[in-house]
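The structure that follows is given in the form of structure tokens.
For this depiction, one protein chain was excluded, whereas all remaining protein chains were kept in their positions.
Chain nomenclature is as follows: A, B, C, D and E, assigned in order of appearance, with residue numbering initiated at 1 for each chain independently.
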Amino acid sequence: MKLGVFVSQYSRENDTLSRLKAEKLGVILVQNGVYNAALKEDGKSSPILDKDATIYALSEDLQSRGLGVGNVDSKVKIVDYDGLVDLIFNEYEKIIWL
Amino acid sequence: MKLGVFVSQYSRENDTLSRLKAEKLGVILVQNGVYNAALKEDGKSSPILDKDATIYALSEDLQSRGLGVGNVDSKVKIVDYDGLVDLIFNEYEKIIWL
Amino acid sequence: MSKLTIGCFSSLVGSMTTDFVVKLAEAARKKGHDVDIWLSGNGTMLSKKGQRSFKDYSSLEKTIKDLVTGGVNVVACEACAEARGFHKEDLIDGFGRKSMDWYLASCFSADRVLQIGGE
Amino acid sequence: MSKLTIGCFSSLVGSMTTDFVVKLAEAARKKGHDVDIWLSGNGTMLSKKGQRSFKDYSSLEKTIKDLVTGGVNVVACEACAEARGFHKEDLIDGFGRKSMDWYLASCFSADRVLQIGGE
Amino acid sequence: MAIKKVAFVVDKLPYKTETSRLALTHAISSQTVEIHLEDGENITPVLAFIGEGVLNCIKGQKASDMYGITSLESHIKNALLTDIRTLICAEDVKRFGLSNDALIMDAEDIGADMVSEIVPFDEIMEEMNTADHILFF
Partner (left out) sequence: MAIKKVAFVVDKLPYKTETSRLALTHAISSQTVEIHLEDGENITPVLAFIGEGVLNCIKGQKASDMYGITSLESHIKNALLTDIRTLICAEDVKRFGLSNDALIMDAEDIGADMVSEIVPFDEIMEEMNTADHILFF
């Protein structure tokens, strides 16, 4: 299955996310989930970025929180709402929201 | 200060709680916080119970969740709403809700 | 007799926080304490008249009215209520509507304050 | 053209989730997709007529009406709305009110479903 | 395809918000969804509790006595009564040290034939894999 997972919270350990398996996995950071894209705690990036998945973050939610493109980890692709629609219809078959 | 802290969530690690200091500290488990009184994960009690504080849990919230008195750690004093009122007025000067 | 002020910023239905607030207020009142309740944010949902009673939800309208009759001040934040489309005519009888400084004034004269933030 | 069904169980004001839902629906519609939106639980707050606009809150009533005009189905759970004291006459024009099985039927015919649980 | 499978996955605690409650009521509403569909079309729900969500399945919930509201227990029993396949994640049951005795394994008392199944997470993942849509609560 091609699974797109929206992560809407800033919680560096996400037990459910860590257990999900899919042939193709995408993690889409939205709302407070975008802190995972930009913040380091004690110098370390969020473990979510280590997940074997393509990682996206929503531009509008980064900017709302004062997180600029320069803060975002290079692993993360920045998308806007238009981009989300394309991810939902073109890249993934099923989508869930954590 | 005599500080009473309501813990309303089941989160075994509570960064704020771990940093609070007071001459007299009480932790009052309510709502989903009561799982901390009764559940072991991988055989271990919640670290909140190790806190140097008197620990209480609200009877009504334990029972609502199917947690009987037999499940509750012996460190925890079980109180009802009447008991909460007495804790608030007689045991602690300031109270906060996490 | 001492005074307890409770601020509740939590949403009404499904969350059990307003149930908690109401039960604590009842218990405090029974022991002779004064109680003020301030509902802000989604907590103002508690002030809406005409909530239909389902067995899945606690229906608190009657309990609130009893609390008010028993001398408890139950007050909703006016701006938070208006933002949600709850106008003066939507208010449960006996429920107050005030600006935020009312809550601070209630804290001023309270012996204990329990401020419950949002989820 | 594909169909997206969005279920939103999150509270309206302060939480940005309904803003997210509305913006995603707008973007999907612009790309020619069909969109159904289901509001349940505290999400039904979005359906309340007469929400006053403050700069602290996003006021979505106009946006919702534009979405409806543009062909999006926006529907609130009837039981959840009634439990909160939102009756038929409180409903924003164009907003639907249905039972929960409507959402499942919408999922049946959807190509994609985004179910957003509560907080 | 005339029958679509929808997986209702409950990941959240009971009684914090109404999320898990709404998962149950929505799953049960699949009973009446046919009225909105064409002949031969239908939805098969499957219900799975994972993570902290398994704590919804603890027996003996007294929410009705304490707060005057229906318990999650009664909703889960209703799901079994309406023949909804109900899965509980074995790893999480083990993690929380819950015995089968402590869990809602059947609803015989209200006449249900269906029973809960404690299954490995992989089996729940496979249900998500074969479902047409996944609704996460």
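Definition applied: a residue touches a chain if its C-beta (ideal position, glycine included) is under 8 Å from a C-beta of that chain, and two chains touch if they have at least 3 such contacts.
Predicted model, so just to flag it, every value in this text is computed and none were measured.
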Selected from D:M16, D:I37, D:I64 or D:C80 as touching the chain missing from the view: D:M16
For subunit A, the residues touching the chain missing from this view: 9-10, 31-32, 35, 39-43, 60-61, 63-68
Residues in subunit C touching the chain absent from view: 7, 9, 40-42, 80, 99-105, 107-108, 110, 113, 115, 117-119
For subunit D, the residues touching the chain missing from this view: 11, 13-16, 19, 55-59, 119
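In the analysis below, only the chains that are shown with their structure count from here on.
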Most widely separated chain from subunit D, with each centre as the mean of CA atoms: B
Whole-Å gap between the CA centroids of subunit A and subunit D: 24
Centre distance in Å when subunit A and subunit E are each reduced to the mean of their C-alpha atoms: 28
Computed distance of Cα centres, subunit B from subunit A, in Å: 34
Multi-partner residues of subunit A (each touching 2 or more other chains): 94-97
Overlap residues in subunit C, where contacts from two or more other chains coincide: 11, 13-14, 16, 56-57, 119
